[in-house]
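Every protein chain except one is present and positioned as in the full complex.
Chains here go by letter, A, B and C, matching the order in which they are written, and residues are numbered from 1 within each.
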């Protein structure tokens, strides 16, 4: 399988899902190797670089894309199978942006308090050791943490003619900020517009669940993935993003308050278990109540995101979307 | 170390935290082996037993206790180290209680819709295999799931003279419904009243994160644990429950909406990391943003609960409460 | 009608609903003239008195009561008809308590920000003019505002053996903080325990809807009201507090998040309209959708409270609880 390289110029960065002309057309089955800039557009390179001076929240999470998928129509399912994610710089950056994040008031959870101090952290990457190093700003503590690359933002154009900021996670995917979006994972997204118009970005060299301060170890990333399309006739499209890897069935709900994000993910997994195992919704509800893991994805974006997942090993064998994930794993093996 | 056996009669069950006379006095250092009834008080024994007929939500989660801890005073920290949890019956029960649970309207998220059908599931226990078996009610699917015993409810008497239902999780612990409350875990709770007056109950043979339908595989349990007390002079009491096991530092926040439960847990862990590593709050905020796991505990109780935890292996060595967890692990080894 | 005067000593103040021995027994039909201290127990008397030094949030809203109502049993409805509320001091106090209120992070909506400055405002009362005067602390602006006395806190003992802080509003009433609780209003509360055990307190000389900063113009109050009891056989008890005055049918829901408080109030009013007009729930839902007013009561307490009300003048004549409100209005006229 050939791999198509895509490296956008800054002028080509997209800051929305929807509303942007396609960067490139791709056929289902294509493997892409895509460079994406970090959430800050590379603006934070030392601890002296502050968000209040260098970052405009209307233009963060620059997307590489959108890609027009040949033949994609509303009702189809787009599948993106992630093969590799390689840090494209030797450092990652994180920041406590004033009035942004989970442990501060924000433009929505609005209070009269002063903001937290605008602070930047730089994480040096050690490729040989496979680590990024946290360096405290107020003491000398340094901690090398495992490099665990992921993409914060994977999404298609929204339904109903909407155009949404690349800060937003929703039913179209988007800024879900889940550590599950990593090599080995297949992401299934509903197609809402002709061509699907998907994009990726917001690489994280690592991230805790919840992304508490609002930013991960943000870094430019080179991501390799295979694009596939499941036509509406072959399988019903999911209502919300679904993920599959070798060990888990997963859904992602995004809304506010956080319990609604969870409810969405849980109901979507009930639906999926109806398809996978022929379970009545009440039985799926019960089985999931005893088996799911719920690692929160983010509590900081315009919508919050919750992942709901079940370990495949607990369950009888089943296949989704015609066994596409296993097929993509095999195809991906040839790319590494 | 001797082990004190406690098996209450049904008349001795407590249904609140606070407001109940002590069942027994224990000295710090005591090991207890405590029987607790299941959340339904044993009322559900076949799929024909329905909650609408047999369960009164004002009197569920019967507690064994409260225990008066000799010498415990407000400002101290109670430590309970769980050594073993053994199912005390050969089956567990779960149910979709009308207008109770996460994927239904409730008395709070009130709608005009009809309730979901009142449904009971019975899980047979296979002690040799270490499994409980899900049996679908609408199809023939049966799935043996690993037995993973835990306690839904561990708490002390609340502050300010309040008395709370054993359905409630709060800063005093209570019905947190986290799978982390299992053998090997030490639970640290703030002491609010003289004697601490803790109780335990709501055994689960297993539970998914979030406890979506509102009930786990509910089962009577025999729990062995060691009681310890950290005096105020030796360490500051936590503001909210903290858990420690061999692999993780954990906090539990409980509130509504779910993001507030998460905020509470996250801020409590920021505080704890200040104590453990001398970190400035902003540095702890940043470090935790890149390292925590956030397995949701419940989205169904009077308050929702979120666990925030960090893998110890990611961090430099540290000890909390004078190394009490390690000490209790050693002492517990003699009990098995 | 005789009026029974009740002035408690500070030792008799109650700080919880439930869990307190009766202050006095009253028969249905009794008129009471009750003195209650302000929310701060009188601790703030000048702008130099700060909450961080003088107020313990576990012991605020001192209640006068509880009163044991002769013959009251679970399932009955307690009716309190308010006749008069007279300021019992010549000033009211308000404060921005650190980490308490609606436009600050709190112990639940927990952030890492600094608190707002602990600030106290004193409102001088002009009885002749019927005003309390706002005096800005940072400029010279003074504004005389109409005196509009109300009681923040009216409640009975909770169900299920719970005991709740006088800071909490819930189905038992409590700290609802609604300006609707004023002279001319009849408050209907479900009786959960023998004797009902109601209490009142938290007088406000005036309050905006939402009680944004967490405190109203707090003042000691002398409240005159008539106590009545509707036996279960005569009318079904409300599930949540209902209010009636000459112009409106009203319900009060209390929960978190705020939409759940609203849902509760709205569903309770759908139920009430079923009783008043024989309306099918869907028709009541529709009619209320076009007619209700929803003045938010508080967004600052342990639960938030929303009032849902409809102007009687929009609707055909109807009577609730056997026309008790009109009857109490007539009886009250003799007291003034």
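In the analysis below, a residue touches a chain if its C-beta (ideal position, glycine included) is under 8 Å from a C-beta of that chain, and two chains touch if they have at least 3 such contacts.
Here the structure is a predicted model, which means the values were calculated and not measured.
Among C:91, C:225 or C:304, which residue is in contact with the omitted chain in the full complex?
Touching the chain that is not displayed is residue C:304.
With the full complex in mind, choose from C:51, C:181, C:220 or C:296 the residue touching the hidden chain.
The single option touching the absent chain is C:296.
Among C:3, C:57, C:212 or C:335, choose the residue that contacts the chain missing from this document, as touch is defined above.
With C:3, C:57, C:212 or C:335 as choices, the missing chain is touched by C:212.
From the list A:12, A:47 or A:109, pick the residue that touches the absent chain.
A:109
Write down which of A:124, A:148 or A:162 is the residue touching the left-out chain.
Answer from the full complex: A:162 touches the omitted chain.
Hey, which chain B residues sit against the chain that's not shown?
Residues touching the hidden chain, for chain B, are 103-105, 109-116, 257.
Would you write out the residues of chain A that touch the absent chain, in ascending order?
So the residues of chain A touching the missing chain come out as 15-16, 18-19, 58-59, 107-112, 159-165, 253, 255-257, 260, 263-264, 266-267, 270, 281-282, 285.
Residue by residue, what part of chain C touches the chain that was omitted?
Against the missing chain, chain C presents residues 94, 96, 102-103, 116-117, 119, 121, 134, 136-139, 141, 143, 145-146, 206-217, 256-259, 262-263, 266-267, 270, 277-280, 282-283, 285-296, 299, 304, 306, 308, 314-316.
By our rule, only the chains that are shown with their structure count from here on.
Round to the nearest whole Å and give the separation of the Cα centres of chain A and chain C.
47
Centroid of chain A to centroid of chain B, CA atoms only: how many Å?
32
What positions in chain B touch 2 or more of the other chains?
Counting only residues that touch two or more other chains, chain B contributes 256-257, 263, 266-267, 270, 282, 285.
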